[in-house]
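A short worksheet on the structure shown next.
Every protein chain but one is kept in place in this view of the complex.
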Amino acid sequence: MTPFLLKRLGIGIVTLLLASIVVFAMLEVVPGDPARMMLGMNATEDAVQALREQMGLNQPLIMRYLSWIGGFLTGDFGRSYTYSVPVAQLVAERSAVSLPLALISLFLSTVIAIPVGLYAAAHRGKASDTVAMGASQLGVAIPNFWFALLLVYVFAVALRMLPAGGFPGWGAGVWPALKALILPAIALALPQAAILARVTRSALLDVLNEDYIRTARAKGLPRNTVLWRHALRNALIPVFTILGLQFSFLLAGTIIIENVFYLPGLGRLVFQAITQRDLIVVESVVMLLVATVIVVNLLVDLSYAVIDPRLRNA
Amino acid sequence: MSLLEIESLNLEIDGTPILRNVELSIDRGEIRGLVGESGSGKSMTALTVMQLLPLGARATGQVRFDGKNLLAASENEMCQLRGDDIGMVFQEPMTALNPVKTIGEQVAEGIRFHTRASRPEAEDRARKILDRVGLPEVKYPLSRYPHQLSGGQRQRVVIAIATALNPRLLIADEPTTALDVVLQAQILDLLRDLCHENKMGLLLISHDLAVVADMTDNITILRGGQVMEEGDTARVLSEQTHPYTRQLALASTHVPARRKHPLVQHQPAETPLLKVTSLTRDYLGQRIGFFKRSAPTRAVNDVSFSLWPGQSVALVGRSGCGKSTLARMILALDPPTSGSIEFEGIEITGKSEAELKPIRRHMQVVFQDPYGSFDPRQNVARLVSEPLHLLQPTLGSKERRERVEKALNEVGLTTSDLEKYPHEFSGGQRQRLSIARALITRPKLIIADEPVSALDVSIRSQILDLIASLNARYNLAFIFITHDLTVARAITDDVFVMHEGRIVEAGRTESVLENPQSKPAQELVSATPDLHRAIARKLREQG
Partner (left out) sequence: MDTPVAPIATPRTDDFWPRAFANRSFVIGFAITVIIAFAAALSFVWTPYDVTHLVVSDKLKPPSAAHWFGTDHFGRDILSMIMVGARNSIAVALVAIGIGMGIGVPLGCWAAARGGWLDEVLMRFNDVVFAFPALLSAIMITAIFGPGAVNAIIAIGIFNIPVFARVARAGAIALWPREFILAARAAGKGRLLITVEHILPNIANLLLVQGTIQFALGILAEASLSYVGLGAQPPMPSWGRMLFEAQTMISIAPHMALFPGLAIVITVLGLNLLGDGLSDLLDPKLRRQR
C-alpha cells in the first residue's frame, strides 16, 4: 500500500460515511410524516402507526441511522412498501438490466472515443481532425434522451429493425434481451464517447508538448512510435479521470434512458420509488448507486498508481 | 569535408525571420561553442540541424551532415540519423525524461530502434553507457524511474540516451543552465571526456562565455539570428576584435565600482540591523502511513549571523542548501521551527501581520524571476506602489504618485511607464521595476533572491551597477541569495557559505573566494567558471 493509495482509501471511506449521512438526512427532512406520505391521505391512523413502527420511525434518530446502515452493510436493505418484497430482491432483479446496459455503453463509448481521440491527435490540424472534433462537439451537445427518441424513430418506427422499448427478460433468450438494450446503450454511449474523444485528444496534445517527447524524437523514434510508446500512457491519467466521472453520469443517464425505453432497471426503479414515495427503496438504492460511484473512483485512483510510478513508491 | 556544415542558413517561423545567413561548421572531434543572448537563435540553429523545428518553420540554405543535405532529407532519413549519428542533450533535465518509463527502457529504446538489437542486448549496452556517464548499476539499476533521480543524475541519463550509439555529433543546448555550479562542472567534464573518447563532434550552446571559453576549441557568436564573429576560442576571446564580442566579455566579468563596507569591530552593545540566532527550520516528513511520517527534513540548521546597516552580504551555496528557506524566514514569509530573528533589536518571529507592518517597511525583497514577480493584470503604478500599504499613516494619492515616480526615476525608468503593464517591459526593465517596488518604502534592508540569474549578461551588469549605487547612496543593506560566485564577488562585502542547512564558512568576500577553507566552499570556488582564467589556460596550452 503506497501513501497515495492509503490516502485515497481513507478519503473513500470518509466520503462513503458522509454520503450515507446525507442520504439519510435528505429523507429525514422530507416535509411531513413519511409514513403518512407513503400511505396517502386516506389511511387510517392505525395503519400509519403500524407503518411507523415497521419503519422504526418511533426510535431515536441515531438508532434509526445505525440500524439502517447496519442492515445496508449486511445486505438487508429493508422491504419495499409498494412492491411488498425485500429491496435486495428488487435490486438484484433490476441490476440484471442496468448493469449490462451500463457496461455495454461504457464499452461502446471507450472503443469509439479512444481511437477517435488518438487519430485526431495524430492528425492534428488536418481535415480529418477537424471533422472528428466537429462531430464530437455536436455529440457533446446532444441530450441523450432526445438522441434516444431519434433512434427510436429511425430504427423502431421507420425501419422496424429494433424494439422501441420494453425488456423481454433474460429468460426470453440472450439475443432478444440484447436487442432491447442496443438502442438504449447507443443513446447513452454516444454523447459520452464525444466527451471522451475530446479529452483523449487534448490530453495527448498536452503530452506531445512535453520535453520528454522531444527527447524521444531526438532518439530517432518516428512520430507515431512516440505517440504510442511515450504519449499515450501519460495521457491516460486525464482519460481515466473522465471515465470515472462518466460512470456517475452514466448512472444518472440510465434513470432517464430507462424511462424512455420502459426498461425495468435500477434507474427506473429509483425514479418510480421517488415519485411513489417508497422511501425505503429510495434510501437504499440511492446509497447503493452512490457507493458504486465512490468505489469506481477508487478504482480510477488505483489505475493512476498503475500508470504513474511516482504514485507507486513515494 | 567537415562533419557538419551550415551554409547561408535562413529560418523563418510563421513569417518572422529567426536566423539570417548563418554559417557554422564542426569537424570530427571538434568542440564548438555557440554563444548568444536570449533570442539570438542558438536553440533554433540546433533544432534546424535535428529537423525538430516547431510547426510553421521554414528553413532555407544548406545544412550538410557528412555531405548529406539535412534540409532535403525525408522524415524517415532523419529518424535514422537522430539518436544514431546525431545526439542531442537539452536544458531542462527535470522534464526531459518520460516519468512513466524506467531509465533502462528509455536508454535501451533508441539502441533497439537503431540496431534492431534484442531486448537483453540493448539493455546490456544501456547498462554500459549508464555506467560510463556515472550511474553504475549497483547504485542506479535500470529499473529506476526518473523521479527517483536528482537533476544532475537525470541529465546524465539524457546524456546516456544521446551518446548510447556513439554519435559522430552531439548537440548540447544549455546542458548545465538548470544545474548548480558544482553539478555544472561535473557534467561539462563528462561531456568533454565523451568527446575525446569517441572523436565526437560537440556543438555546445550556452549563454555563459566562461563555460564556452573553458570547454571549446572554436566559437561562433550569434546575435539577433546573425553570426557576429567566429574562430578559435582563445583567439576570439583574448583579442576581442569584434565590438559585440568585447561587449559580451566585459559584461560577463563586470564588477561595479563600489566602496567596500569597512570591516569594523562592533561593540557588543551596538544593535545590528539584523540578528539571526540559532535559526532552524524543519519540514514535515512525507506521509508513509496513515499516522506515520518519515523523519522531518531540516532545511535550515542552527544558523546565526549579524548584518550591519549598509553591509552587503552574499548567502551562497548549492541548490537545496537552505539559502532560500533562510531568506523566506527573515522576510517573515515562513515561520521558523526554532531560533530568533531580530530586526533592529525587535524580535519578528511569532508576530502578527499587523505587528509586522512597521518592520516589513524596512525590509523588502527582489525575486529572481522578473516574469513571475508581477501580477500580470496590474499596471506599473499599482504594482510599484503595493508596499506603500505598509506605511502608517497611509499616504494620499498625490503623495503615492510622487513616491512611485521617484522610485521609478531611481531605477532608471520614466514616469511615462506608469500606465504600462509588466508584459510591455523587457526582462531587465522588469527587474528594475522589482527594485523600484522594493525601494518605495525606503527600506534599510533588501533581500534579493538570485536577482540577476535569469538575465542576459549585458543586462546583468547594468542591474549590478544599479544595486551597487543604491547600496552606496542610501547605506542600504543587501542580502544576496545566489549560487553564482561571480555575483557575490561583484557586489558583496562578506559572504556566508551554506551547505546542507548550515553556514559552514563566513568571511570577507575576497578572502573566502581566493582562499576557501571549508570543503563545500572549495568545491564551489573551483567549480565556478572564470573567463579570464579559462582564456589564460587556453593560451598557455596553445603556447
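Each chain gets a letter, A and B, in the order it is written, and its residues are counted from 1.
Assume contacts are C-beta pairs under 8 Å (C-beta built on N, C-alpha and C of every residue); 3 or more make two chains touch, one makes a residue touch a chain.
Bear in mind that the values here come from a model prediction, so they are computed numbers and not experimental data.
Only one residue from B:D27, B:D131 or B:D369 touches the chain missing from this view: B:D369.
In the complete complex, the residue from B:R28, B:R298 or B:K357 that touches the missing chain is B:K357. Within the whole complex, the absent chain has one touching residue among A:T2, A:Q54, A:Q89 or A:Q137, and that is A:Q137. Within the complete assembly, residues 11, 14-16, 18-19, 22, 26-27, 29-31, 137-138, 140-143, 145-146, 149-150, 152-153, 157, 209, 248-249, 251-253, 255-256, 259-260, 270-271, 274-275, 282, 286, 289-290, 293-294, 297 of subunit A touch the chain that is not shown. One chain is missing from the display, and on subunit B it is touched by residues 13-14, 54, 56, 92, 94, 178, 180, 319, 328, 331, 333, 353, 356-357, 360-361, 363-365, 367-369, 371-378, 386-387, 389-390, 421-424, 434, 437, 450, 453-454, 483.
Note that only the chains that are shown with their structure count from here on.
Centre to centre, using the average C-alpha position, subunit A and subunit B are separated by 50 Å. Across the interface of their complex, subunit B is touched by residues 3, 6-7, 10, 125, 210-212, 214-223, 225, 229-230, 233-234, 307-310, 314 of subunit A.
Interface of subunit B with subunit A (complex): residues 50, 52, 55, 75-76, 79-84, 87-88, 90, 92, 95-102, 106, 109-110, 113-114, 145, 147, 158, 161-162, 286-290.
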